[in-house]
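A single protein chain has been omitted from the complex, and every remaining protein chain is retained in its original position.
Order of writing sets the chain letters: A and B. Residues in each chain are counted from 1.
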Amino acid sequence: MSLLAKWLRPGKDNKNATHDAESIEQQALLEQYPTLKIMQDLFADCADLIHWSWPESQLDMLYFSHLAGNEEFAREISEPFRSIAPDEMEEVLSRSQYKPALDCRSASKGILDGNVCLFHKGSAYLVSVSLPETRSISQSETETSINGPHDGFVESVLINLSLIRRRIRSTRLKALKLQVGEVSKTDVYLLYIDGLANAENVQEMKKRIELVEIDVVHDGNMLVQLIDDHPNSVFPLFQTTERTDAIASKLAGGKIVVVMDGSPSAFSAPSSFFEFFASSDDYYQRWAIGTMTRMLRFIAFVITISFTALYVSVTTFHYEMIPEDLLITITQSRSRVPFPPLYEALLMEITIELLREAGARLPTKIGQTIGIVGGIVIGQAAVQAGLTSNILIIAVASSAIASFVIPSYVMSASIRLIRFGLLLMAGLLGNFGIVMAIAIIFIHLSGLTSLKSSYLTPVAPINLKDWLDIFIRAPFSWIQERPSQTRTPNKRKTRIKQ
Amino acid sequence: MHNRLVRVAMIVILLGVLAGCGDQRILEKQGFIYSIGYDWLAKGKSAEGSVPGNKVKKDQLSVTVWLPVVSAESGRQHPLILQTVASTGKEGRFRLAKQTELSLASGQMRTALFNLQLASRGIMPYLDGFMRDPAVSQRLKIVVVDGTANEMLKKEYPSHMNTGPYIDHLLEKEVMNNRVPESTLYSFMRDYMDDGVDSVAPIIKQQGTHIEASGIALFDGDRYISRIDSDQTLIFAFLKGSFKYGEINIDLADQERKGEKAMFSSLAGNSKVKIKTLPGERLYRADISIKIHGILLEYLGDLQLNMESDKERLEKAIAAHINNEAESMVKELQKLGVDSIGIGKHVRNSLSYKEWKNIDWKAVYSNMDIRCNTKVTIQSVGKFEK
Partner (left out) sequence: MKEKLYPVHIAILVYMIQTGVVVFSLPRIMAEAFGYNGWLMVPVFTLIAALNIGLIAVVYRLSQGRSVFEILERSLTKIGAYPLYLVLIVVWSLLGCMVAKHYVYIFQTMAFPTMHPMLFKLLIDIVAFLLLIKGVYNISKATMSFFVLTAWMGLLLLFFVPDFEFARLTPFLLKGGTETIRGGLNGYTAFLGYELTLLLFPYVNTKKGFIKAVHAGNLLTGVLYTLYAFVAFGFYSLGQLTAFRFPMLDMLSYIRLPFVERIETLFFGFFFFTVLITIVMYIWASTEALNRMFPKAESKLLAAVLLIVIYGVSWLPDTLSKVEIWLKWLGYGQVIIAIGLPVFLILILLILRRKEQGHA
């Protein structure tokens, strides 16, 4: 019994309490006052570090040239120090852009951030000359919009912040700067609108980000998995997006947004399961069309998880469900297939997943070829060779297409995964299996929380007002309140309390 | 927390693997019985399916099934007809199952055919089996065959490759047109177990190279008693209740209008039954008021239909004609002792429970005074007025 219980409840991992990334010696070193010697030791073997020395004015500087912009360098370094008398040095260095560095930690971080570290008579100063190369602002590849704004986030957090600030010009938009990654030291900004976001949520999110223990974080989607409530769930618990307008609307709804340097995906929290089916494009259409599209996505969700499963269940166990007119058609298409429906369906589903993955990893042009080869050639040939029935091809293809209707790529992938669970259960237990799988999914979903709020809001706990902006896209005048999930102190949308 | 979920899901799937396989009914391995036919073989007749030349020693049953089969080689569909002789329906199914490599499945059964001789001996034993079998649809059509179901299913009809769907679709259309009443397993059983109405079923007959609906079978309990011929079936529909669609040909000879004929189409209307308690022997009187309206499509006679007065005269004549027919049909039904129209429901609903339980309904019924009152409205006389 206890064995079973133990097995059912996997033990907590013994987390390594000690962090080897920085040894104690190095810790001590970092506390010291920075001198040229110590800094050079710290950056030993960094061939790309540039050391300039002007012995006549007792000035040394360390910096990475590839992090520096030419103009900035000229303005902050070349021009002020080109022809300067040694006694004028102090005066120049007391200008506000030259910040004294008090320990090696800040000095080394400054250099890594694209500052020039100046050493003069035993004092160290930092001046920012940074202008790292970035991709220009372009449309997000994964979340395209048809008639909304086309700007997507890029890999530079400062540009992303500027994109958000340009959309929300308010002093209430606060940005907390945090850092993640023992090695990578990635900048993370936690954004919220003061007075709209729940203060507890902000504190909670801040705490979670601060407590992240990892060496390097590469992307927002990765960070999400480190800080969300249930890292083992297949469902994404915070919504990531590359669209600036989506992030702005989340902020205005009282959610917390986190943007991370080096990643074009920002994420907002808390999120509900149903939010992943909304796209900001819905708001740029007339409300009836927006509503229709939204409902279409929920239908797509049902189709994705159930079509193939129903095919398997009906052809394996419940033949009586087939209407008369379809009976012969389906039997004919099944008649030459040598496998039981479950294997047949698994074969096709896996093929589709292969095609999708191959298409995603290849350049667009080759990806298209793959699509044609896979879709037409394999599909057609499989039917003609009698490996699958064409009704199944229709079921698999429509459920695959339906899965791409879901705007969030992460969610769409999760749903495609659970589809396999349904498929297996349908193949084993028919309709009962399907229902059971749905029950398990919903039991799982009802246990999930996103930033401590129910993942199933507004269905459970129920809030019919929220349905206006979740299941349909009601006219703007109807949506008077911010989503209840955020527990915003200021529910009404139309006025902000002072 | 959620790793456990994964593990539990694994257990569930594992258990599922252990289970289930025995209950699989994979589509292409099933032989879907589309139509099943039961024929009565009286003692002493030779029957197909039994050893040739052998006379049937005792009363037996011939069971025929018609199934659409798809051959794995060509992917084409062709009909398969199996037949056997047995003493009970279940035994028949059992024997039939031995004749094919497919497992016979009754979940797609659409029509159950009973021949007249069998129907007059009672069809409940077969219906009982249908009701018990969870696979059999509640919408299974109960049909009586004039002739033998075996021959009907076996025969190849030049314009219809698939006899099963042919019969099924024919019946569906006839029901739509109110020429035969709807008779599914559900409705047959419902009326069978209701004390205020008797069941009916359509009769079909093979006529040369086609099949036609040839009337309505009247049941007393589960036994076939008599029939209503096909030219009278619409009258039956009028009596039975509301109807939406239909056509009727009327010969007004009995209304002192020799040689006058009318063809009345797009009929719709309803009938209502009112019960009055009478003093004396007959106890109750039922007034059936039938209201019909429709379009006159054909008229042979000398009334000027564009004149209101003539139209009214025609309406009256038609109403009187229908009324006559209806009343004689009711009389006939009373004589047979079958309450196929469901007068009993109305009588029951006008009585108290005690009174209803105390009367011998069948006796009261045959003795009842039932009158019809028909009103006909000609909505239009078509596009063309002369």
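Everything below uses one rule, namely that a contact is a pair of C-beta atoms (placed from the backbone, for glycine too) under 8 Å apart; a residue touches a chain by one contact, two chains touch by 3 or more.
What you see is a predicted model; the values in this text were computed from it and never measured.
In the full complex, the chain left out of view touches A, B. Of the candidate positions B:91, B:151, B:194 or B:251, contact with the unshown chain belongs to B:194. The chain that is not drawn here is touched, among residues B:87, B:138, B:209 or B:277, by B:138. Where subunit B meets the omitted chain, the residues involved are 5, 8, 11-12, 15-16, 18-20, 22-23, 107, 131, 134, 137-139, 186-187, 189-196, 342, 345-346, 348-349, 352-353, 356-357. The omitted chain makes contact with subunit A at the following residues, 1, 4-5, 9, 317-318, 320-323, 326, 429-432, 434-436, 438-440, 442-447, 452, 454, 456, 459-462.
We adopt the following convention: only the chains that are shown with their structure count from here on.
One simple way to say how far apart two chains are is to compare their mean CA positions; for subunit A and subunit B this gives 64 Å.
Note for the complex: subunit B touches subunit A at residues 1-9, 12-13, 16-17, 19-20, 23-28, 30, 32, 68, 70-72, 75-77, 105, 107-108, 110, 135, 137, 165, 168. Contacts from subunit A toward subunit B in the complex involve residues 7-10, 230, 232-233, 314-320, 322, 324, 327-328, 330-332, 334-337, 340-341, 421, 424-425, 428-430, 433, 436, 440, 444, 447.
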